[in-house]
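Chains shown are a subset, placed as in the full complex.
Going in written order, the chains are labelled A and B, and every chain counts its residues from 1.
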Amino acid sequence: MELTHFDPQGQAHMVDVGAKPETRRIARAGGRIVMLPTTFALILAGTAKKGDVLGIARIAAIQAAKRTGELIPLCHPLGLTRVAVDFTPDASAHAIDCETVAETFGRTGVEMEALTAVSVALLTIYDMVKAVDRGMAIENIRLLEKSGGKSGHWTAAPK
Amino acid sequence: MELTHFDPQGQAHMVDVGAKPETRRIARAGGRIVMLPTTFALILAGTAKKGDVLGIARIAAIQAAKRTGELIPLCHPLGLTRVAVDFTPDASAHAIDCETVAETFGRTGVEMEALTAVSVALLTIYDMVKAVDRGMAIENIRLLEKSGGKSGHWTAAPK
């Protein structure tokens, strides 16, 4: 079994995708941040009334998706055609779930763009409420679904 | 309870830290990526012989720490004086643990730098082995310790 990011001598390279056809490619990723019940209440209150934590995290996530190629060393730069970011509060676990979708029409997949968007969304939430809750944890960042390209449609196994 | 990143009208701002003294500030953060046993073996073999996944993830993490202020909207830009990134394989869980330390001498803390470094380290590992294991999950990104500044020394509660 070989890792494609390394050549036969074990040296890293940005893989040649020049011969791949351009196809529509979609990736969906998820993750969550778990916090104290009081912090959870503060974020939900803020979103409705003042201090829109989730709105700011959404913008940070969209912007980060566009910079994935700068952050992840061997990622190909690519032109995203769509990025969307959704948050769902989970009151029972006092957690915020984040789900992102990234799309392109190109020669390589957008999993890393969707995953980077999730990560930066959750880091931004952490940043904005850390003054009241340093012990928050970011959990379960993973790919949920991908389609397009040679490997076809893939869906994460239910957890 | 107020979120410092918002003014009394609920509008986001970059908080005024101009009156804070410059002190030495340190933050330590952690996280892990869980994978299939075969993927775990592949990374460990690669590090020793060829295809240095963890070496590349370490560089990506250090570079990302320097760009935290570009990724997290309300973070203050700051001049890091040290960044270190360690990986520890956990064979029983076929997971790689990552721990980072960030330091500065300045007016604001470096928690976000340490947390961003962990996140990008784990995303880079995901990127490099995703061709053989799409179902990996990034878990438990959290602050472990911080010191310096008005809030003093803080250590995460044991899990």
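Keep this in mind: a contact is a pair of C-beta atoms (placed from the backbone, for glycine too) under 8 Å apart; a residue touches a chain by one contact, two chains touch by 3 or more.
Just so it is clear, the structure is predicted and the values come from calculations on it, not from any experiment.
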| item | value |
| --- | --- |
| Oligomeric copy total, full assembly; chains in place: 2 | 6 |
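Going forward, only the chains that are shown with their structure count from here on.
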| item | value |
| --- | --- |
| Whole-Å gap separating subunit A and subunit B, where each centre is the average of the chain's CA atoms | 16 |
| Subunit B partner contacts - residues on subunit A that touch it in the complex | 1, 3-6, 9-12, 31, 38, 42, 46, 49-53, 56, 59-60, 63-64, 67, 70-75, 111-112, 115-116, 119-120, 122-124, 126-132, 134-143, 146, 154, 156-157 |
